[in-house]
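Left out: one protein chain. Kept in place: all the others.
Order of writing sets the labels: A, B and C. Residues in every chain begin at 1.
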Amino acid sequence: MQASDYGASTADQPLDIVSLDRLDAAVKEVIPEAGYEFVSGGAGDEWTLHENRRAFDDFRIEPKRLRGVSPEVDLSIELLGQSLPFPIFTAPMGAHGMVHEEAEVATARGTGMAGTLYCSSGASHRTLEEIAEATQGPKWFQLYWNNDTEVTRSLLDRAKAAGYSAIVLTADALGPGQPDDFKAMSSPFRPDMVFGNHDPERGGSGNFFDQKLDLDTNAIKFIKDQTRLPVIVKGLLRADDADRSISAGADAIQVSNHGGRQIDGVPASIAALPDVVATVNGRVPVIMDGGVRRGIDVVRALAMGADAVAVGRPVLYGLGLGGAQGVQSVLEHLRAELQSAMLLSGAAKLADLDPSFINLVGASAEASRS
Amino acid sequence: MQASDYGASTADQPLDIVSLDRLDAAVKEVIPEAGYEFVSGGAGDEWTLHENRRAFDDFRIEPKRLRGVSPEVDLSIELLGQSLPFPIFTAPMGAHGMVHEEAEVATARGTGMAGTLYCSSGASHRTLEEIAEATQGPKWFQLYWNNDTEVTRSLLDRAKAAGYSAIVLTADALGPGQPDDFKAMSSPFRPDMVFGNHDPERGGSGNFFDQKLDLDTNAIKFIKDQTRLPVIVKGLLRADDADRSISAGADAIQVSNHGGRQIDGVPASIAALPDVVATVNGRVPVIMDGGVRRGIDVVRALAMGADAVAVGRPVLYGLGLGGAQGVQSVLEHLRAELQSAMLLSGAAKLADLDPSFINLVGASAEASRS
Amino acid sequence: MQASDYGASTADQPLDIVSLDRLDAAVKEVIPEAGYEFVSGGAGDEWTLHENRRAFDDFRIEPKRLRGVSPEVDLSIELLGQSLPFPIFTAPMGAHGMVHEEAEVATARGTGMAGTLYCSSGASHRTLEEIAEATQGPKWFQLYWNNDTEVTRSLLDRAKAAGYSAIVLTADALGPGQPDDFKAMSSPFRPDMVFGNHDPERGGSGNFFDQKLDLDTNAIKFIKDQTRLPVIVKGLLRADDADRSISAGADAIQVSNHGGRQIDGVPASIAALPDVVATVNGRVPVIMDGGVRRGIDVVRALAMGADAVAVGRPVLYGLGLGGAQGVQSVLEHLRAELQSAMLLSGAAKLADLDPSFINLVGASAEASRS
Partner (left out) sequence: MQASDYGASTADQPLDIVSLDRLDAAVKEVIPEAGYEFVSGGAGDEWTLHENRRAFDDFRIEPKRLRGVSPEVDLSIELLGQSLPFPIFTAPMGAHGMVHEEAEVATARGTGMAGTLYCSSGASHRTLEEIAEATQGPKWFQLYWNNDTEVTRSLLDRAKAAGYSAIVLTADALGPGQPDDFKAMSSPFRPDMVFGNHDPERGGSGNFFDQKLDLDTNAIKFIKDQTRLPVIVKGLLRADDADRSISAGADAIQVSNHGGRQIDGVPASIAALPDVVATVNGRVPVIMDGGVRRGIDVVRALAMGADAVAVGRPVLYGLGLGGAQGVQSVLEHLRAELQSAMLLSGAAKLADLDPSFINLVGASAEASRS
């Protein structure tokens, strides 16, 4: 593949990963600054962006010992009818061409090589059909609702036809989602790529930017009627919104603050998770994304009630450093860390993970005080 | 306009603003060091100055989703009989000549160009009449009470005559209000400008520095009797003081610590707001200032019970970088951020903002513990 | 005065002080490194040293407004029969020759020039008689109890004879009290000065280092019987120790952790104060020292129940930078800051200061949550 003037990565190699956090500095060296700032940044002062990581520290793992836990933990799960080899998948993210010349086709292929779920963003540079073809694994389609209902309907029909097994309704993408550092560069999106799903030359219609912002929970029923596919509502941080969404037919809830990219000053996803889990109370699966970088983060999220976690930026860093193989390396590294973290936490199987593994900061201190 | 020896800004241009915080470093490059240190600093160790910003992080926004909120939120408010296009206005600040050669005339003109309220400081370099003439928008006059009652009375009469629609009684300006870094420079105020309102050549009388410091709530009635204008008591941080002021006739309360410029070690304005709001209990409007830099800060303040917010330093930075047009840019930038933050918070109208949008730090953690 | 080989300061000039904190960097430039490290450092990791300052931030001032408070606040107090012009005095500190060639004689003279109390350390380079003669103000003598009872008795008799009006029993000086950075220099005390009070050539006896460490509260009665002077027990952080000391005859309690110089990991003095005050319950005066650098710190300490505060390192920095006049400048600067802080806090007189002026961190947040 020929590199463009923009100069995104053309890498295709497996990665020797020490930790996902270390990919950040590495990818900054090899992709265009515009791509790095667009992907790595967050909204406003990036308080929520950093809080997504920091807040994990508030939930300490209380490891269980001498419980006869085998190192061969089964990590597979069933999620909305799909089998995943481990409870980690690729979060929907737009505009992968900012990172790699192959864009989402490489990300989807790499995710499929790791055997797990690819969630295709409605804001992809490549078309949903090209992406669907690229992965051998399970796949979901994330919808941006167009003001033109026919455009929305067309996207849903195409997604179903292309084999996506569920639709993700993003509830929190209500702004441009551009980091300040990217805006300070005058928002240099690459000129040679457009949003593939709306490209008339590739079977698309409508204008991506003509999004409907005043969505309500009726959107859930619309999607289900149109596709007969399960609907995940993504981008909730409140328990009442989860409850309202389930009442309106949602088949899963994804706790998320959009990677801290939409509105700053909202809680970390991991901090918002417990209240949502308590209210959902097992009626539907709960997914979370936001700040997952370590196997221990997955342990915490699952112990606090998530059924699976989605990972964003590290996958794109893997894409930039290694293309499809890099994406595979990232997901497999996280799977291996989860395997080790399960053993080190003393959890014999995923179903064992419950709040008894979590020591909320200050709790033991208070106990010892009374 | 000819620049003086002092060398304040003569800029007059619109600004392309990424964030208000970024204006700080930019303005530092273009105005005299004395002006920058005088404006940007705070009292003592500047703990309160920084706390005014940091404390917002304690009040996390809990965004509401899928509520059918239109992106076209009406931001206009009525405040003491004035219509404002958005609930943000220019806080009273003295000595704008430290920043720009046109001083308050440019600030007032720019505020008026943005359509919102200008609050004129009694410590202005230009006269209150010149300032009143400069703005087409609503305007309030902030009084420094002179030990000579006739001087005080004259200021009030002039303010009414010049068309100011309310009087702000500043309750907390009891010291010189000079940052340590400015004092370390030997407090280099510009020699070629005086406090305009007391300049005998421009219709003034008395000595600005001869202020009465032992004010009590009787001052409120005095102003009302003299002017028949509503009185805002500014600079309160305690609920009991708000209550006493209302009992004495105050028509509004402004929670403020004077931008952290008078006494260090007092709470952030946003932290002091809830108790005041609870005690005021809707009897009069509550305004807050101190640390507002983002649209999300306005959302937080309003959700916690403020009716409007005032903004200080960023307006002066806009003044330094762009004169009247820069001031307009600052206020319009904040208005645009508020518009976006409302949508991203899931608030359909200002009246919807209430404490249900706020997640006090630690609250959800405690909920999940019990 | 001729400088020694050691090269301590010989300065004698008034200081133009912006803030006491800024004296630290300034004095570091002009006194020997050994002196600076000895004075400025604390025990161990210096956690308590820094906590003595930081903990003030936990106790926010809730300023009262429009209360008719005059700027002319009377700051004078009576303390154990002595009149002080303001409730701030010089804490006992040893070995001033590490800072200034005149040693304690200059510190005492400067303290007297400021009109306030000098507390003379038993570990002085100059004799207690020389020091007593140097100050025109009130003075106390701080005793290090010698294993040889006759030495102890002699020190007490000399102190009474020299006109000291009270004896300070230091309860917490149980180790060498040397900062790690000073020990890393091999503890370079100056070779040309000895502990004056034990110098046989100057009327002394015994060996300073032969201290009795297993003191108990009987020491209080011994001192009172021997001197008929009031006894201040200094170095308590626990309410029960204050209670035991009062039962044993103590006339005042000084909450102190010895400037963080004896044992690290103990609470800040200001944090320990409230419990002690509650238990003392007005039976005797309570003094505190540790981290007082600003007028607002004095306001906080007094509002939380202290009757007076002692100040240490800044006085020695004033000594190094300006000799006796520098000491006077330091104490008068703090008095001026206190005057201003009283007005800015809205306290008309010292007796008004009570816990209603203090907002413990988190308290208002909790109020707004319920």
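Here is the rule we use: contacts are C-beta pairs under 8 Å (C-beta built on N, C-alpha and C of every residue); 3 or more make two chains touch, one makes a residue touch a chain.
A quick note: this is a predicted structure, and the numbers were derived from the prediction, not measured.
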{"item": "Visible chains that the absent chain touches, using the contact criterion stated earlier", "value": "A, C"}
{"item": "Touching the absent chain when the full complex is considered, from A:L15, A:V39, A:I61 or A:M193", "value": "A:I61"}
{"item": "Hidden partner chain, touching residue among C:G68, C:G81 or C:G175", "value": "C:G175"}
{"item": "Option from C:A26, C:A161 or C:A184 whose C-beta touches the chain left out", "value": "C:A184"}
{"item": "Listed residues C:V266, C:M288 or C:L343, member touching the removed chain", "value": "C:V266"}
{"item": "Hidden-chain contact residue, picked from the options A:V69, A:V233 or A:V292", "value": "A:V69"}
{"item": "Contact footprint on chain C, counting only the chain that is left out", "value": "44-45, 47, 58, 171-172, 174-175, 180, 183-184, 213-217, 219, 233, 235-238, 241, 244-245, 248, 262-267, 271-272, 274-275, 278, 304, 355, 360-361, 363"}
{"item": "For chain A, residues in touch with the removed chain", "value": "18-19, 21-22, 56-57, 60-71, 294, 296, 300, 340-341, 343-345, 359, 364-365, 367-369"}
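Just so it is clear, only the chains that are shown with their structure count from here on.
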{"item": "Touch-based graph of the chains, sorted into line, ring, star, complete or other", "value": "line"}
{"item": "Interface numbering overlap (same over half, different under half) for chain A and chain B", "value": "different"}
{"item": "Angle, in degrees to the nearest 5, of the Cα rotation that carries chain B onto chain C", "value": "90"}
{"item": "Most remote chain, CA-based centroid, reference being chain C", "value": "A"}
{"item": "Mean-CA-position distance for chain C and chain A (Å)", "value": "58"}
{"item": "Rounded Å distance between chain A and chain B, as computed from the means of their C-alpha atoms", "value": "41"}
{"item": "Sequence positions of chain C contacting 2 or more other chains", "value": "none"}
